[in-house]
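Every protein chain of the complex appears in place save one, which is left out.
The letters A and B name the chains in turn, as written, and every chain counts its residues from 1.
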Amino acid sequence: MSNKYVEMGMRSPVNLTWEVTLACNLRCSHCLSSSGIAAHNELTTTEALDLVEQLHTAGVFQVNFGGGEPFIRPDFEEILAACHFHGIMTCISTNGTLITSDLVSRLASNRLVAIQVSLDGAKRETCDAVRGTGVFDAAIKAVKLLAATSIPTSINTVLTAQNASEIPAMHEMARSLGVSLRVSRFRPSGRGADNWESLRPSPAQLIAFSEWLAASGDVRTGDSFFSLTTQERQGLGLNLCGAAKLTCCVSPAGYMYPCAFLQSDRFEAGNLRTSSFQDIWDNSEIYASFRNLRIHSCEECQRFDQCHGGCPAVAWHLKNDINGGDPECLERCVTTIADNRLPMAA
Amino acid sequence: MEVENQAEVTCSEEPRILEEIQVEELAIDGICGVY
Partner (left out) sequence: MAAAGIKLHPSCRARQERFGLLFYDCRGPRLLFAATGALLPADFFGTVRSRDEFPAGTSDSEKKALQKFVTQLLEKGFLREQ
């Protein structure tokens, strides 16, 4: 896969992550945005609807809604409807606790929406330890309501040290519920940074997951695990970071970033209150730097063509170096384990 | 010389002979959505 056309630069993102609110009724310990209370300057309904118009004009194919909990925002269905009116496909990432049968009926009335419900363990106690008491049951109830409709539904699991051994069971659970499984990579941003050491999967767990993933072609990863991609999954997803090339992130207050895991001043590409979406996409220096990003330190690696240096966000959070190469790529996991074994072998 | 398969958007004096439209597929898997 050459990425030739991606490297040429896109007129606009293929999709984007839009965190419509920071408000959330949960306080998950791995939350990438430290969600809880709404930001004081979140986009108004008028501003949000104007953004949808801009996304339509720009030709964005899909919007992935996150937060916070998107359904907390009172005008969220209005924003969704505006996207669908323009034929923009949508995917909503929700904790599932606010999903009701009435809401599901309304969502099912169009064919442009997909929903992923967050669930972080096959066991109630594993999931609730991260997401809060009672969340497992509420999320399962939501998945069942959604699975009974035509809405493409998935369970979205963040791989952690605690649930790594339960991933195959989650796959089976998703299958039995009639939905798909998506496993997302845990990154040290937001509250995830505060709880990084306790939640991060070990190199051995990452390698085991990579091997399991290789044999589980129907499991989605949101292109978040390309740094662990084995030969078997080549061709199922990206082999490079898509930030600022194929995707970007809009924050609740209308700031634009390369991705949801790099929402800080250092990576601010622009603000939709002062510039247009297209202007920011076309002219942001931050976006230009991501499009030109080459992880030279990884170029000699035998796996370079498979991950191109991995996730810059993880490199930034763990090494304060956007060019530093992904510290948790498959090659480094293997090396770490080998290095740890050396003293024992000696 | 390699046959040019790609559609040319620049003008030329000779009539353009287009052999084939070059296409490339790229599987994506969501492109780093959130959780």
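In this text, a contact is a pair of C-beta atoms (placed from the backbone, for glycine too) under 8 Å apart; a residue touches a chain by one contact, two chains touch by 3 or more.
Fair warning: this is a prediction, and the values are worked out from it, not measured in the lab.
Q: Looking beyond the chains shown, say which of A:Gln62, A:Thr126 or A:Ser180 touches the absent one.
A: That would be A:Gln62, which touches the missing chain.
Q: Using the touch rule from the top, list residues of chain B that touch the missing partner.
A: These residues of chain B touch the chain that is not shown: 6-9, 15-30.
Q: Spell out the interface residues on chain A facing the chain that's missing from view.
A: Touch with the absent chain occurs at residues 4-5, 8-12, 14, 59, 61-62, 87, 89, 111, 114.
Convention: only the chains that are shown with their structure count from here on.
Q: How many Å are there between the centre of chain A and the centre of chain B, using C-alpha atoms for each centre?
A: Computed from C-alpha means, the inter-chain centre distance equals 29 Å.
Q: List the residues on chain B that touch chain A in their complex, please.
A: 24, 26-35
Q: Which of the residues in chain A end up touching chain B in this complex?
A: So the residues of chain A in touch with chain B come to 1-6, 14-15, 17, 19, 30, 32-33, 64, 66, 91, 93, 116, 118, 156, 158, 182, 184, 220-224, 235-238, 241-243, 246-247, 259-261.
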